[in-house]
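As structure tokens, the structure follows; a few thoughts come after it.
Only one protein chain is missing from this complex, and each of the others stays in its spot.
== subunit A ==
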Amino acid sequence: MSADLQWLLLRNYNSFIVKKVPEGPIFSREPGNLPSLHSYKYSGLANQKTVAVTDTGSNIQISYTKKGASPHAVKPARATINIRSRSGPRRSLGVAAKLSKRGYRPDLRPVLLARVSALAASKKEPKSRPVKKPRGKKA
């Protein structure tokens, strides 16, 4: 079934919709949705080609649907790229951008890189700051 038809069936109800903000943006908790926004372009369910970025403990995992996969296959239809957790943002973004550069959903490139860089930034150790000396009354 086409992606358009599936989107029409899924857009009004699906178990991943989050509408917590009144009169606010509609979010989506699907794994294949990069900016977690509920829309056709970013949907991880309706589209044939989807990219999912998750953080397993030891690596950042980019999983994408394979091109020639049957519409009925679930697990064998996905391929994964693992980025080692300690490789910095520059290397992670390079690996992630390769997917878009070879033409796989190039329209998702900015959100894909944003998500990967957000995950990579969370892996960085926080800067050690000098202890704050108490001033004024507290001294």
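One rule holds for everything that comes next: a residue touches a chain if its C-beta (ideal position, glycine included) is under 8 Å from a C-beta of that chain, and two chains touch if they have at least 3 such contacts; residues count from 1.
Keep this in mind: contacts and distances are computed from a predicted model.
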Quiz item: Which name from "Septin", "60S ribosomal protein L4/L1/L2", "Vacuolar protein sorting-associated protein 29" or "Glucosamine-6-phosphate isomerase" does UniProt give the chain that's left off?
Solution: "60S ribosomal protein L4/L1/L2"
Exercise. Taking the full complex into account, find the residue in A:57, A:71, A:103 or A:134 that is in contact with the omitted chain.
Key: A:71
Quiz item: In the complete complex, which positions of subunit A touch the hidden chain?
Solution: 1-6, 9-10, 13-16, 30-31, 45-46, 70-76
